[in-house]
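Note that this complex is displayed minus one protein chain, with the remaining chains in position.
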Amino acid sequence: MEVAIIGGTGYGAVELLRFLHNHPHVQVKRIISHSNSGTALAGFYPHLTEVIDMEMSTLDTDRLAQEVELVFFATPSNVSKHHIPSLVDKGVRCIDLSGDFRLRDGEQYYSYYGEEIASADYIEKAVYGLAEINRSQIKDADILANPGCYPTATTLGLIPAMEKDLVDRSSIIIDAKTGVSGAGRGLSQNVHFSEMNENFRAYKIGEHKHIPEMEQTLTETANEPVQIVFTPHIVPMTRGIMSTIYVDLKDSYTTKYVVDMYQAYYQEDRFVRVRKEGVFPSTKEVYGSNYCDIGLYADERTGKLIIVSVIDNLVKGAAGQAIQNMNIMYGWEEKTGLDQLPIYP
Amino acid sequence: MEVAIIGGTGYGAVELLRFLHNHPHVQVKRIISHSNSGTALAGFYPHLTEVIDMEMSTLDTDRLAQEVELVFFATPSNVSKHHIPSLVDKGVRCIDLSGDFRLRDGEQYYSYYGEEIASADYIEKAVYGLAEINRSQIKDADILANPGCYPTATTLGLIPAMEKDLVDRSSIIIDAKTGVSGAGRGLSQNVHFSEMNENFRAYKIGEHKHIPEMEQTLTETANEPVQIVFTPHIVPMTRGIMSTIYVDLKDSYTTKYVVDMYQAYYQEDRFVRVRKEGVFPSTKEVYGSNYCDIGLYADERTGKLIIVSVIDNLVKGAAGQAIQNMNIMYGWEEKTGLDQLPIYP
Amino acid sequence: MEVAIIGGTGYGAVELLRFLHNHPHVQVKRIISHSNSGTALAGFYPHLTEVIDMEMSTLDTDRLAQEVELVFFATPSNVSKHHIPSLVDKGVRCIDLSGDFRLRDGEQYYSYYGEEIASADYIEKAVYGLAEINRSQIKDADILANPGCYPTATTLGLIPAMEKDLVDRSSIIIDAKTGVSGAGRGLSQNVHFSEMNENFRAYKIGEHKHIPEMEQTLTETANEPVQIVFTPHIVPMTRGIMSTIYVDLKDSYTTKYVVDMYQAYYQEDRFVRVRKEGVFPSTKEVYGSNYCDIGLYADERTGKLIIVSVIDNLVKGAAGQAIQNMNIMYGWEEKTGLDQLPIYP
Partner (left out) sequence: MEVAIIGGTGYGAVELLRFLHNHPHVQVKRIISHSNSGTALAGFYPHLTEVIDMEMSTLDTDRLAQEVELVFFATPSNVSKHHIPSLVDKGVRCIDLSGDFRLRDGEQYYSYYGEEIASADYIEKAVYGLAEINRSQIKDADILANPGCYPTATTLGLIPAMEKDLVDRSSIIIDAKTGVSGAGRGLSQNVHFSEMNENFRAYKIGEHKHIPEMEQTLTETANEPVQIVFTPHIVPMTRGIMSTIYVDLKDSYTTKYVVDMYQAYYQEDRFVRVRKEGVFPSTKEVYGSNYCDIGLYADERTGKLIIVSVIDNLVKGAAGQAIQNMNIMYGWEEKTGLDQLPIYP
């Protein structure tokens, strides 16, 4: 099958290439970068020298529709919404790594993304690609809204406890930490090496655009409105996200009870690994891989459940989950092309 | 004035030396390391070559009592309690950077430190050296229990809101992050470079020995029992602590209101800097210095107050605050020897 | 084909497992760790949870000979020499990632490794597995001495210039830099995070045991004795080696001439990529992959050729090259199991 990647000079695109390189059913036909068309991708990413020998081109939806069956959008916010409708109309399925098709509520979209949401017909078509939770809908998606990095780690950590009604939905506090690659390849003082190295900072407190995305998912899970407190932080490392989640237990469950429940919940999910009692995953344990690893602690003293959920933000939080979704969409084994061990150390 | 430092090969001792080197009233007469007596300190710390030309010696309280007026203990847990009573009896004042004299409750001490607490008479004598809060008692202390690193960042961040009764004392959640030097100089797999670099991990969830220390301080502030949820994490950097604190506001205070109140509260405190609305400190902004910098966010959506408090764990969280306390104990200006800008970048 | 790995808790073994996991022809039957037999590997390496579900066992050469065709030794120095002879006698082929069978000269071995060399018969049998150079001999090797990390980067960088007689063999200076994982998983003050982070150091100047290994290879290439100056340094990062090599050009060759020659030399070698004029590889461009990337600069001002050669020390410098050698030994395509892109960023 032939596919295209739009947003060719970003980290999302490069990570898609890394996994598609080992995917037996897919070939990348075209890499698109508006601002760098005509230049070789390996000029931007010398690690691809002699391996990915492609020039980037401009976006031409007609041509794309003839050439490929599937398009990945690894673009900034407010780009894919202008192109996906026309591609879908031409029969091309789209997987969107950006946030354009994740939210259903236009007002929220406007307030967090600063522009109008895509037109309602296409928003309705879009399926939210949290793979472990939405498999059945993903299968037939024409527009696949690939979840954000924080929402992936966080909602995979929270959903079992919420579905099984162990926790108070009004008490959710999420303290999240990301590696710097989450900020993308664009330059800014904040992620200048000399100022980010040996530094730890909080940012966008109370304002991050992943807040409505997580609330939307959790509200659907709970069948009633859920509000969260969410504070993202940036860690002096390149890859990895940890969500540390605090939520009130409704009853005096033991850690063992909660661990057993989570392990049962994710038993069939190859890419979610629930650690046993007393063990918590660190971000390096999923480095470069599509795993989401979860540790749990029921604090008897305070009645809180503490959930530690880690992913590689560029893999399970972006390109890896996109390929997992593609595999589901095309009926391939879910791990196809993704069956790599974390790189350690 | 002549002083001694016990625990000579640890990071606390070395950081004390760094600041005392620029202190006009104090000279380090003796550095004590039980296991390395007779060897030069610069052999362990080559950065001191040609500057600190001292051999370490064994601990002899009689000799110390003749030689020095003040002793700093920069020792592991359960060491200072065996020596401070006899030194104090001999008229030597002691500043203890370890946790031996911080807790008043023997049972809690036993449960978190694994041994019996020091004898009651001396525990009673001990003053908890949270400098900005306890100045008047610190002045006359013979045993100064220097606060732990997490408690310093956390309680300085929480106390104004609690004293002014803005927040619900039963709702405190503390998500804390430390640089690796907090783990000391002892070797362990967890802080082996290859496994800690590009890694972020939670540890001792619900079990850290700073929990009772913070609860003791906050209980005194609140005049009623306070329980906290506390999760420490370790960041791939050497220095710095951030405490991100979540607590319910009792009323709909604005961020501006809270910021103004905090700035007024710490107006006279040179080493606490409250950032203006919308600005949050990062750990690098206090690197190598004795500052505690605080940022505040009142989340109108959820009614939470989010407090971001940062220190250098080895300075305001250890050696710097110890010297600040010494300055108070001897009536010197509080900033003496500590008036250094953060090192940036 | 079934294989065993000896030295199960080291980084070499874990990296072998990562690549063998994707190797279509090989299955790891047994992982051996003398000191940890009976315990699960995933207890030491939680990133393997639910993927590599094996207990480690003791070394029993009789049992091994029945179970497997090939054994990888990822052991410290002076271990494999005690076991490889008996395995080979039993018909098991061995790939040794340690240095025990690399040197031919017993005196040199003794002087750099501190013990007697293996017995002469087996040293004679051993083939030095610098894959790009020795393919024809590797094919039939029963004892494959997998090259050291520094020698791999360095000799691949030097051999073309020496074979084509462009450079003065008496003028070789190698300034090498390694990531910290080269020091292995063993704890030491030097690689304690707090002291290695934000630090750069030289070590074992003039004394590193890779010196005789490089001299042996270069002497064979030159057909006359070659002596080198070699200074290794350690970089505050986990993976990657760069060898910066200085050597006198015999004539006034241009950079373009040298680049063309190198590109021709390595034309058939998938895992060596020679950068075009004016471009130099950085270590991250080979991160996690089996590539050796080379950049060249002919300094007209001084008549020096400067060669920059980078590898991932744990891959092309250890486990990756070992698998490449296995592929050659068994007649499989050289890239089998190794066809992964570098992980970037």
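Letters A, B and C mark the chains as written, and numbering starts fresh at 1 in each.
In this section, a contact is a pair of C-beta atoms (placed from the backbone, for glycine too) under 8 Å apart; a residue touches a chain by one contact, two chains touch by 3 or more.
Note that the structure is a prediction, hence the values are computed from the model and not measured.
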item	value
Sole contact to the chain not displayed, among A:99, A:236, A:281 or A:317	A:236
Candidate in contact with the missing chain, chosen from B:238, B:302 or B:325	B:238
Residues of subunit B (touch criterion as defined above) contacting the omitted chain	11, 14, 17-18, 21-22, 45-52, 181, 197-198, 238-239, 273, 275, 279, 281-282, 284-289, 293, 339-345
Sites on subunit C contacted by the missing partner chain, in the whole complex	173, 175, 177, 179, 194-195, 197-203, 205-206, 227-229, 231, 233, 235-240, 242, 244, 246, 280, 282-284, 287, 295, 297, 299, 301-302, 304, 306, 308, 345
Sites on subunit A contacted by the missing partner chain, in the whole complex	11, 179-181, 183, 185, 187-189, 191-198, 236-238
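The rule we apply is simple: only the chains that are shown with their structure count from here on.
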item	value
Most centrally placed chain, judged by C-alpha centres	A
Cα-centroid distance, subunit B relative to subunit C, in whole angstrom	46
For subunit A paired with subunit C, centre-to-centre distance based on mean C-alpha positions, whole Å	36
Subunit A-subunit B separation of Cα centroids, rounded to whole Å	39
Residues within subunit A bordering two or more other chains	197-198, 238-239, 282, 284, 287, 345
